[in-house]
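FYI, not all chains are in this one, though none of them got moved.
Chains here go by letter, A and B, matching the order in which they are written, and residues are numbered from 1 within each.
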Amino acid sequence: MTKYIYMDNAATTPVKKEVFDEMLPFFSEQYGNPSSVYSLANASKMAVEKARERVAIAIGADKKEIFFTAGGSESDNWAIKGIAYSQKKKGNHIITTKIEHHGILHTCQYLEKQGFEVTYLDVDEDGIVDLEQLRASIKDTTILISIMFANNEIGTIQPIKEIGKIAKENDVLFHTDAVQAMGHVKIDVNDLNIDLLSMSAHKIYGPKGVGALYIRRGVKIDPLISGGAQERNKRAGTENVPGIVGLGKAVEIAYENMEDSNKKLINLRDSLIKKIEDNIDYIRLNGHRTERLPGNVNFSFEFIEGESLLLSLDMVGIAASSGSACTSGSLDPSHVLLSIGLPHEIAHGSLRLSLGDFNTEDEIDYVVDKLVTIVDRLRQMSPLYDR
Amino acid sequence: MMYSDKVMDHFTNPRNVGEIIDADGIGEVGNAKCGDIMRMYLKIEDGIIEDVKFKTFGCGSAIASSSMATELIKGKTIDEAMRLTNKAVADALDGLPPVKMHCSVLAEQAIKSALLDYSKKHNIHIEGLEDINFDDDHHHDIEE
């Protein structure tokens, strides 16, 4: 095996050279603590503020509305718990969906144990949330609606503008987990009526362990991490300066290149979908065919199980995923695939190929070629195939 | 998940995949809902397991465990096959990750299930099969 084909860009991405180059000075040279008063600290402070501005510009926010965190999961936890605890006098009801990332789902389940009430909205067979059910679920005690912008497993993009409108009409705060959408979808938090938005650097060619939460000015939120006065007193901890710089640069690149990158990714994606559909039977494309992230391909292959598919692909130099990377330690079938109505045994045989800026059409052909052989081999071994 | 070379070898080149048309005993355990089904075919002559084949729907370690288990009982007596534990299967594979130990349990159970089928069809009593409970709801998430 000579080449290695990485098709798991929704799990994480390499740090792009331009991003790393901007981070580099802040490890060992410009290492000042941004909270300090001396001149060594100015470079760090200015770098953090520049990153804040880049992130703000990308989503149409003000830089004072951007708060840096340690990643998507912290942003999600902060948004949900922070709003829940700060608004609990107003009400204890939160609305979310059945297909959220675990960063949201497990946090909501945790809050249920603390006395909060959570409604988990259904989605249709394409993964689109039911807007009527959303409207019907809102009550006097509803303090927050949290609906992800785009799903990490099946790539479905939600009708965020309509959701924002519903939230606004009902005077309920609206949080969206945009970890997967960032860099692929135009986002204007004002136009879309978004009050809080989570993002993570490592999904868009930035470093792992850094993210941000957009919090609309005026929204009251409890801190998740209290302590020092960093981040306008809302998120304590010495700033991860190189990480924050990396996030800022990654966001800037992603939004500058978005149109070109999306066009390329959509071409690759649709070609990969077509070639798989043309060459393998007993399969099902998961997620919406058009309201879909440019890089997401997700298929179920009947009669076989995901992990053995992944291992086989890995042996021919292809990195892919079966559902969310975060859940591959567990063996339960993906809650997302079950929510769009897949039977358990079919959910078990799902494969996500997520494309990124470094993939090529040649790689698509190689992957399809290998996939045909592997799927056939595993099916030959399967007691379900001959039934 | 990091598999040993042995596991990867048995996953990539599984021994004894297939079916035995005129099998003396067939056993199937697992549950498609859980993502794993293991089916074992036994050819038994004079109390010796002359041939064994398997078909498995499951993870890499389930396939490797099936393969290893078939190797371990091929040519052995029924008694010896009865004494094959999941731990022996896992050990022969140079170990399995903790979350994957239950796949080796499936392999042990598939053999016993096939032997049970054999004992019923041929009306032969096999010591130790009485009180076996083929647990479909094996837990996937026990770590240690």
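A few notes on this one:
In this text, contacts are C-beta pairs under 8 Å (C-beta built on N, C-alpha and C of every residue); 3 or more make two chains touch, one makes a residue touch a chain.
As the structure is a prediction and not an experimental result, all values here were calculated from the model.
Overall, the file's complete complex carries the labelled protein chains at copy numbers of A x2, B x2.
Keep in mind that, in the parts below, only the chains that are shown with their structure count from here on.
Look at where the CA atoms of chain A average out and do the same for chain B: the two points lie 40 Å apart. Note for the complex: chain A touches chain B at residues 303-308, 311, 315, 328-333, 344-345, 348, 380-384, 386.
Residues 1, 3, 8, 11-12, 14, 17, 19, 28, 32-39, 55-60, 62-63, 99, 140-141 of chain B are the ones that touch chain A when the two sit in their complex.
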